[in-house]
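Apart from one protein chain that is not included, each protein chain of the complex appears where it belongs.
Chain lettering (A, B and C) follows the sequence in which the chains are written, and residue indices restart at 1 in each chain.
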C-alpha cells in the first residue's frame, strides 16, 4: 500500500474534472496537491466551483496546465481530464518525470493507432504509449491496473456496455455477431461547452439520437468486446441524449449461444462481480434505474430472457460522470496504490 | 362530406381526454356536444381543466359517463377515452344507437381475442365487434377508416413503430425476424394516475425500462407488422420511461433483405408518405427529435444504413398524446367524415 | 378592418422570432410575406425550424436583414424580433417607407431617453421616435395601439407585473410605495444564446436570482406604473431563473390604501378585464400556475388579502414567449388592423 500519494488533476474545469476534485477532496488516502487549468490559474477551487466552498482543501489554487507546473507541484500521480488530442501531449513528459498517469480522455484507450485515426480523425501523437497503456475498466483489467503507469479510463458509454457484456462473451454465452445496443445519456456527457445544442431549452422536453451509426466510442467498445470474445466483434450502437443531468441507461439485445440458460448467464455475472463492490446484479424483478446510481460509482445490471424471440435483453445504469469517468479513475487510483478499491467512493 | 358532426367524448378527464377536448374546441367542422366523466359530471370543462377557460366552448358541462346520457346528448360520434376493459361496455350500445365510435383504448385493436386475453389478462366482453373494428392507423388503413363505424385507435408506442416499419415490410425490404425496438416515452403515457412510480421526484433525473420483455402493445404491433409482411412477425420491444411530459422516440434495428438499398428504402417511404400530411421523412442529416413534434400530430422518421454491421437503423418521434392518441383519433374522425385530413390538426 | 396585411418578421431566428413565425403561419388574416435573418438568408423556414416542416407557408425563404430587402418584400407591417440597440436602426427607414412597425425589443418602450441610457448603458439612436411610439400592453393602451404606427411591445416580466397592478393603481387601491415583486422565469427568456449559464446542466435542478437589484425591465415597469398611479412609483423587483422552458410566475406584495377591500379589488379587475379575452381572473381557490398558460396568450391573475399582515398578495402567470412577447405582438397586430383581438391566438 502506497502511503505517499500526492495527486494532481490536469484540466480540472470541466464536469469530469469537477467530479475528480469532489472525490479527491474527501478521499481518505490521496492528497490533492495540484489542480490545473489554462483558464482559472491563480483562482481557488472554491472560487471556480462555489459549491466546494467550506470543504477542507477547497482553498487550493489552480496552477497553469503545463507539465512543468505539474511536476513542480510534487504530485506522483497525474489525472488528466483533458479533451482527446490534448492528453497526448501531457502523458509522455509526466511519465518520464516518474509520475503515474491516469487519463480520462480517449487518447490511450485504443491499442490500434489506425483505429484511433479512423474514429478520431487525426493521427496519434504518442503511438508508442498505446502499447503500454492499460484500459482502466476496473473490474476487468484489475491486475494490469495495479501495476500500470499509464491508465486509460474507459468512456462513459463503453463502461455501461462492457461491464454487462464481457462476462457473457468470455463464457461464450452470446453470439458475438448479434449485439445491438441502444444507450441514453444525460447532458453532462456533452461537457461544459457553450453550444446551442446543449442549451436548457434545446434539451429539456427533447429526446434525440446522435452520432449514428458510427459513434467514436465504438472503437474502444469493439476492442474490448473482441478481446473478451476471442474474435473480432462488431456491434450496432445508437446513443441518445435525454433531459437529465447525469446518468446513462444502456439496453442491449443479443442472441444466446445454444446451451445458454438463465442459470449460465447468472453464473457468469456472479463469477465476475459477486466479489466486486461496484457492479450490482439486480435481483428480479428490479430493473436498472439511473436514479439509483447517480452520485455513486455503482453500475447496476440485469438481464431477461425473452421466450418469444429467443433473445437476451441486458440492461445497465451508471452515473456517466462517476462510474463512467471520474469515479472509475479513482477506483483505478485505489487499485494502483494498493488501497481498498472502495476508498473515497462509498 | 358530413356537415353534421356532433361529437361526444366519453371519459374526458385523463390526459388523452384533455387533448381531445383541446383539439375539438378548435376544430373547424366538428362540434363538441358532450363530455362525460364519472368524477366531474356537472362541472364545466373550464373548471376541470382551468387552462381551457376563455376558449369558446369551455363552458360545456360534463355529463355522467352512461350510454343513455351520451345518446341523449345528440352526438353522432363518440370518442372513448377510457381504460381498456371499460370501453368494451360502451361500444355496442352506442353503435346500436347509430353512433360511430372511435375508441382510444386497446379494446378493439386486437383481432384475435385469444391474443387479447393473453396480453390483457381477461376475456374480451364484446368479441363480435373485434371483427368489424378498423385499426385506426390513419396512414395505413385510410380507406377502411373512411367507411368504418368502429375505429380502434392505435397505442402510442405502436404508432411510432408501425409507421416507419410497415412500408419496408410491405415492400419486402426487411428481414421480418430481425426487428429489435427500443422506445422512450414521456410520463404522460402513464396516464393521470396517482401512483408513487409517477411522482415528479421518482421520474425526474431517472431513466428506466419497464414492462419487459412482454409489453401489452406487442399484441397490436405484431398483428399489424404481420399483416404488412404477409407472415407472422415477432419482435423484441423494450420501452423506457424518461423525464419529459410528452414525446416518444423509437429506435429500431433490422436486417435488410438482399437487394435492399438506401434508394429502395427511401422509395418505399416516399410511396407511402410523400402525399400524407403527418408523416415527415427527414432529409439527412436531420434525425428525429421529440421537441420538433410535441404539440403536433406529426411523426418524424429517418433511417441510416450501417455499413459496418449491415443493419438498418430506423428512428421515429411523435407526441404520444397526439399522433399517438388524440390527434390520430381526430385524424380518423376527419377521414370518417370526409373532411380534410388535417382539419383542426395544423 | 384592414384586409391587406402582409407581414415581415425581422430577426426571426431567436425564440421570440420562432413563436412569431408559428403564430403567423396559422393566422387567419395576416399573410407572412418575409422572414429575415443575417444568419439564415436563403434557407427556408422549415430548414431553420424543422418543427414547422409541413405547415403551409414554411417553404418561405429567409431574406437578409436589411431594410431594403424588407421593403422590397411588399410587407406593410414589420415585426422586429431583434436585440435592443439593433431595432433602433431599422425602425426609422421602415416607418419612412410607410410600414407599420411592431418592435419586440426594449428600444422604443422607454419614453425618457435618459432612463433608457441609464438602464441600457448606451444613448438612444432614434430618440425622436420614442415620443410617438405606443407601449403595446394590449389591454391597457388598446385605443392608442389601434392607431399607432410604431408599437413597442412590453417585456416579458413587465407584462406579468403590469397587468395585475395597473387596475389597482388606477383605482387608488394600493399604496404605490409598497410594491415588492418576485418573479420566476423559464430559460427561454434568456434567448437562444450559446452561453455557459444557460446550458442544460447549469439550469436543470437549479434556481437562482439574477440582475438584482436593478434589472433593466424596471425602467418600463416603473414608467407604466407611474402613469397608472399618477405619481412616480419605484418598486423592488427580484427576477429568478427556474428550470422550465417557458412561463413566468410573478408574486407581488403591496399595502392596500385605507378603504380597499376584496370587493373593490375584484371590481377593479373586473372593470379592466371582464370583457378582455386574454386576462383571466381566477375564481378562488384557484391560483395561477404556469402550466395553464404556456402555449397560450393568456395571463392568469389572482389576489389574496392577508388579514395577518394587512398586505395584498397578487399572483400572475403567463407564457414569457407568447403573452410576454410574440403573442402580445400579434394581439397588437390584430388591434392595429381592426381584426378580432383573438385572431390566430386561441
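One rule holds for everything that comes next: a contact is a pair of C-beta atoms (placed from the backbone, for glycine too) under 8 Å apart; a residue touches a chain by one contact, two chains touch by 3 or more.
Note that the coordinates shown come from a computational prediction; the quantities given were computed from them, not determined experimentally.
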Requested in this report: Check the options C:13, C:36 or C:245 and report the residue that touches the missing chain.
Outcome: C:245
**Report entry** Residue in contact with the excluded chain [from A:205, A:224 or A:318]
**Finding:** A:205
Query raised in the report: In terms of residues, what is the contact footprint of the unshown chain on chain C?
Result: 180, 182, 184, 202, 204-210, 212-214, 218, 234-236, 238, 240, 242-247, 249, 251, 253, 287-291, 294, 304-306, 308-309, 311, 313, 315, 317
**Report entry** Interface residues of chain A (partner: the chain not displayed)
**Finding:** 26, 50-51, 53-56, 205, 277-278, 280, 282, 286, 289, 291-293, 295-296, 298, 300, 346
Query - For chain B, residues in touch with the removed chain - result: 15, 186-188, 192-196, 198-205, 243-245
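Methods note: only the chains that are shown with their structure count from here on.
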Requested in this report: Averaging only over C-alpha atoms, locate the centres of chain A and chain C and give their separation in whole Å.
Outcome: 47
**Report entry** Computed distance of Cα centres, chain B from chain A, in Å
**Finding:** 40
Query - Residues within chain A bordering two or more other chains - result: 202, 204-205, 243-245
